[in-house]
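Omission of a single protein chain aside, the complex is shown with its protein chains in their original locations.
The chains carry the letters A, B, C, D and E, assigned in the order they are written, with residues numbered from 1 in each.
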Amino acid sequence: MPKGFDAGDTAFVLISAALVMLMTPGLAFFYGGMVRVKSVLNMLMMSFISLGIVSILWVAYGYTIAFGDDTGAGLLGNLDFLGMKGITGTTLSGSIPVFAFAAFQLMFAIITPALISGALADRAKFSAWMLFTALWVSIVYFPVAHWVWQSGGWIFKLGVKDFAGGTAVHINAGMAGLGALLVLGKRVGFKKDPMRPHSLPLVMLGSGLLWFGWFGFNAGSALAANGTAGVAFFNTQVATGAAMIGWLAYERVKHGAFTSLGAASGAVAGLVAITPACAAVNTWGAIGIGVIAGAVCAWAVGLKYRLGYDDSLDVVGVHAVGGMIGTLLIGVFDATDGLTAGAGFSQLGKQAVGAFAVAAYSLTVSWILAKGIDLTIGFRATEDEEVSGIDQAFHAETAYDFASVGGSVARTAPPAAAGTTAPAPVAKKSEVDA
Amino acid sequence: MPKGFDAGDTAFVLISAALVMLMTPGLAFFYGGMVRVKSVLNMLMMSFISLGIVSILWVAYGYTIAFGDDTGAGLLGNLDFLGMKGITGTTLSGSIPVFAFAAFQLMFAIITPALISGALADRAKFSAWMLFTALWVSIVYFPVAHWVWQSGGWIFKLGVKDFAGGTAVHINAGMAGLGALLVLGKRVGFKKDPMRPHSLPLVMLGSGLLWFGWFGFNAGSALAANGTAGVAFFNTQVATGAAMIGWLAYERVKHGAFTSLGAASGAVAGLVAITPACAAVNTWGAIGIGVIAGAVCAWAVGLKYRLGYDDSLDVVGVHAVGGMIGTLLIGVFDATDGLTAGAGFSQLGKQAVGAFAVAAYSLTVSWILAKGIDLTIGFRATEDEEVSGIDQAFHAETAYDFASVGGSVARTAPPAAAGTTAPAPVAKKSEVDA
Amino acid sequence: MPKGFDAGDTAFVLISAALVMLMTPGLAFFYGGMVRVKSVLNMLMMSFISLGIVSILWVAYGYTIAFGDDTGAGLLGNLDFLGMKGITGTTLSGSIPVFAFAAFQLMFAIITPALISGALADRAKFSAWMLFTALWVSIVYFPVAHWVWQSGGWIFKLGVKDFAGGTAVHINAGMAGLGALLVLGKRVGFKKDPMRPHSLPLVMLGSGLLWFGWFGFNAGSALAANGTAGVAFFNTQVATGAAMIGWLAYERVKHGAFTSLGAASGAVAGLVAITPACAAVNTWGAIGIGVIAGAVCAWAVGLKYRLGYDDSLDVVGVHAVGGMIGTLLIGVFDATDGLTAGAGFSQLGKQAVGAFAVAAYSLTVSWILAKGIDLTIGFRATEDEEVSGIDQAFHAETAYDFASVGGSVARTAPPAAAGTTAPAPVAKKSEVDA
Amino acid sequence: MKLVTAVIKPHRLDDVKEALQSFGVHGLTVTEASGYGRQRGHTEVYRGAEYTVDLVPKVRIEVLVEDDDADGLIDVVVKAARTGKIGDGKVWAVPVETAVRVRTGERGPDAL
Amino acid sequence: MKLVTAVIKPHRLDDVKEALQSFGVHGLTVTEASGYGRQRGHTEVYRGAEYTVDLVPKVRIEVLVEDDDADGLIDVVVKAARTGKIGDGKVWAVPVETAVRVRTGERGPDAL
Partner (left out) sequence: MKLVTAVIKPHRLDDVKEALQSFGVHGLTVTEASGYGRQRGHTEVYRGAEYTVDLVPKVRIEVLVEDDDADGLIDVVVKAARTGKIGDGKVWAVPVETAVRVRTGERGPDAL
């Protein structure tokens, strides 16, 4: 390998990339457990599909838009690496192979659109969602990643700190969720029907995998197995623990119970908030960010009932709000440039500019994209599809069949049919139970 | 540590070994979710038990048969390392401790027989399965691993490329599944009863863990945290994403729906196909292999209905076919020796020889082993056991009990009995519900 | 980074820390699957909450009590690192950043109290449990970790070997479970009602994640990616596989079936037993420890029925007994100091002293703590809460809702209420179904 | 007394409960059920195998009422459960000879 | 009208449905149930504790029929559900006073 290469760093980034990859299934379970039994699979698929779509777009043009040298204006990378052109196993980025770096960053590009899906639970047409994912990463994520992380990006040059993606990932996804849900509207029965999570153990599994994978996300963002990675790792753990406590404390006071959904949600809120800050603050700063994020997000998820927008699984309340908290609190707790370090308001101001710029861009473009899709191919499922469940409507499946031994509640189409080439019709919608 | 040792490589291989270990539980859930509720546990156990049986055989003689110096004919390793004799913490294999290498390779030996179990869902006697596992790894897997990977193995010497196990693992397991299922025959109700997956979220969990662990499987096969590992990692991700898309596209055209089982299956098909090729092809070659594997395997799983063999969870359709695709397409897409690199058909020919040799050996020996077991202790559960569920019959358990608060649908035997030493009888078969 | 730093070791320990973190959710699922459906969430929460509470206490004073320089008597660390004072990204511990070491050790401090919770399933007040966790890690775990692992600790100085925590973690947690359960008493219906696991796949998931994470626990305890790590890793795998076989063999003889719960439990028993010994014994010693631990623990879990204490999920039978077996068998199988190495009984004697000292301390102090909590705020749920399920009572949630498409078995409180600030009452206990 | 049983679409349950409450009936028993009838069901796809799932989720409600209330109650249920689409379900009544409240042992109309 | 209820082995459900279809009955309601009877159940083992599970999975079918069809329908069900082994279940009929189709409000035989 060329000079400057380090096997320890490479091992660390590759394994971190694997951990970040696992976050997308983790997110799928986190979200999937929260929906009703009739739309579990759709929820899982909205995350999983991103592993397919974004991987291909990343190779085609995503990597070069995000991490190609800046074209000059700080807005986009040039197209030198179109189709991963010119990159081989021995091309380095810092002390690691470019392919390790590109794989690591790809995992971020995959999970970001998946995060959005929580805002649209139970009611999005799956084909429209696939189109939205493809367009959104292309027009929103790839450029924003360039702004924030590429050394020529305008937000990076401004001096905004976003170590692992509070702005580029969480504010971005959270506001995109808001933009899209404003187009789709409320679920049938919002504020009226109970819509309790169909499997909280699945939610806990998701949050456990997210927490685990997030060490790759945050510590891996050091792009080397060094002291910064150590700090980022430690801060991630303590902030997340503190956020879980913060959320549970809020719930205990407000509703009289420590819920498991609160524990899982608090952990995720903490992970979100510490993401931009994990390498910038000291241990107590991390705990502070955690507690604040936990309690504030616990409050913020209630806003949808008061303001009347149906952010089904609280993408705004957790990711936009949590990402904001982390991004802005860097201005407060940064070990060198923060208010508490006596460095004044300058960093806080920069953080605010970065955060609000990305928020505004993402909200606007996401709304336009969603509206465009809705006006053309239609974004929202029909009421019949929604009431009888979009797992049946778009995936022709049912999540569970616990029916007892031996018998069954179904009959096979003559399986010979399965071998013929004529496409067999899926349930005509009019015949579906509503 | 001795000279040549590298901590970065060691870290990478050890963690990769852990990731590969997780694939066996991952596979258990992938398969377990697909069966009916009455045989979940058996399906899980068929994978888990491999973690026990193969670990012990590996120590006893597996490692030395597979990775001992060749005895001369290219067929078997010598017995120098019988019982891991002579290996200590400071013995190296390349830049890493032999124990790291041996642990990594052990995980491959564990998952390969577990893969076979999908072909036998719902109807194999568990004790017979344990015996089959022990015999099969001894007579088939250990030698084949030697042929393919040890520098003195005949397939290796032929110049066949199999970076991470398309031939040694997937074709091998797939054809073994075919051999065994031909002996066991069809499930009661095959082609007639619906046998839909009892838990698709469990299937998705399995596929998520498999995908995650597979980075250890493929990138870890570089046995060093280097550029090759980076390439293998990146290719694994993009091929798998592409395969998921390929399978879903096939399904959408053929059946009108994007199923979650299709997404999970497509991902696994892609992982299988890219396994041998991940270090040999460039990025677009990987995407090509992925799309092709996804679509072809989606078609191949329908063959069992037309040809009438009951490959319950499609071990042939996914692992044999997917492994074939990846192994042969190296001949096409290999960056230096492939058709598209202008190197002619030579590599393709070698790949075909390796693939078909292993396929033929595995099919034949597996059939003989299964037949032998069936004729002696019996391989197949009785019809009563099968209809009432083999979880009850062989494991004396039920997978789930969601019965409501407080009461229950069961009564304890006087627990005092649990402390006595006389073996208590498990349900007499005649009394079991059929 | 300062001289002596190694990126490979750092990568290894950081990823190992992430693996150990995942063990706590893994444990939650292992335990959660074993309880009845009415207390799943409580079981999960008893583990998850530790991720919050212990992280904060660790920063505050845990790290310095456990790993600060000894104050002289071998009992406690000094308070030099109170609040992680003076530690930065470049402070090293051996070849890795202190923050990496502190994060790794934190994960041990988190899982140890979580292990205890299995003894108290279905009947502990959650607020009391939180208090117990906080007090127990402070008064028991932090000091004991110091005794066993800090070079000035009295047990360490005695020459007791405990590579990864057989004594400090497992005997400690197991005996604490015994102490606490003696205070809480038996579950309503113990020995009378069937209390079968509500989801064995969840148990298997937990055991799979535990097994995976345990490689970080054991191999990571080398604190470097070296030959010792390789040995520890390999021994962990083979001992665990052997223990699974040992447990299943016992069950087959005694009860006529190979249960999946037995496979999962045997694996955990093996992991527990090999923990202290993984770097001290050779491969066959590891297999021996595994088989013995599997079979003996399979027998030991039946003791509760004979002796009449309700160790609900067998924390004593698996962790105390398994930890004892591993700790003592070092005296037998240690490659240099063991009986089988011809080194006489000296090491065995030391191991026994260490094991029994920690057992006695933990049992006594845990009983006192539990009793104190019970006498003040009350440790045990009321009978009504227990019978109707503590998920409802303390978490105001239900684990699953598989009710069919469309309708539901519940009604929402006017969601406006969710936005108001007045705390709404949780179910009055008298109205709860019993 | 009569036992009125209604098999209805699951998402009508809340409205039926409310309607019964207004009607003055304060207790009922619910079970999950599946229905087979004119309403067709749907097709599912698993790895190329297509299944016709011809059982549709329903909810089954049982209400004990005094003889005189039976007809009124049936009307109330039918009205609250109706969506007008195929598969709305059935309501039927059978005669009951004895009814007892377990808690008190009260018999007949007092047991309701 | 009559309400015929059948408690049968789960794996006979498909055959019973088909037999009823041929008999001319096009609707029925199914619930999952557990049965306790001559048929014994089985033993389960959890960490050394052995449980006798004496409830066996059954399926419960309800069919409303006109009076004249009741006996024929019972015969059809009994025949289709029979395996000849213990635990095949029971079929019984009770008189129904009213039956209504929710969708249309039709009463009596027209409601079926």
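Please note the rule applied: contacts are C-beta pairs under 8 Å (C-beta built on N, C-alpha and C of every residue); 3 or more make two chains touch, one makes a residue touch a chain.
Here the structure is a predicted model, which means the values were calculated and not measured.
Per the touch definition above, the residue from A:61, A:211 or A:305 contacting the chain not shown is A:305. The residue from A:6, A:251, A:334 or A:374 that touches the chain not shown here is A:251. Residues of subunit A that touch the chain left out of the display are 194, 196-197, 251, 254-257, 259, 261-262, 265, 298, 301-302, 305, 314. For subunit E, the residues touching the absent chain in the complete assembly are 2, 6-8, 31-38, 54-55, 58, 60, 70-71, 74, 77-78, 81-95.
Mapped onto subunit D, the interface with the missing chain covers residues 1, 3, 17, 26-32, 64, 94-103, 105, 111-112.
The rule we apply is simple: only the chains that are shown with their structure count from here on.
Distance from the centre of subunit B peaks at D, each centre being the average of the chain's Cα atoms. Of the two interfaces, C-E and A-D, the higher number of touching C-beta pairs belongs to A-D.
The mean-CA centres of subunit C and subunit D are about 49 angstrom from one another, to the nearest whole unit. Inter-chain centre distance (subunit A to subunit C, centres taken as mean C-alpha positions): 31 Å.
The geometric centre of subunit B is 43 Å away from that of subunit E, both derived from CA atoms.
Touching two or more other chains at once are residues 6-9, 11-12, 15, 193-194, 196-197, 199, 205, 254-257, 259, 261, 302, 305, 387, 392, 396-398, 400, 402, 410-412, 415, 418, 424-426, 433-434 of subunit B. For subunit D, the set of residues touching two or more other chains reads 9, 11, 14, 32, 34, 44-46, 48-51, 54-55, 57-58, 83, 85, 87.
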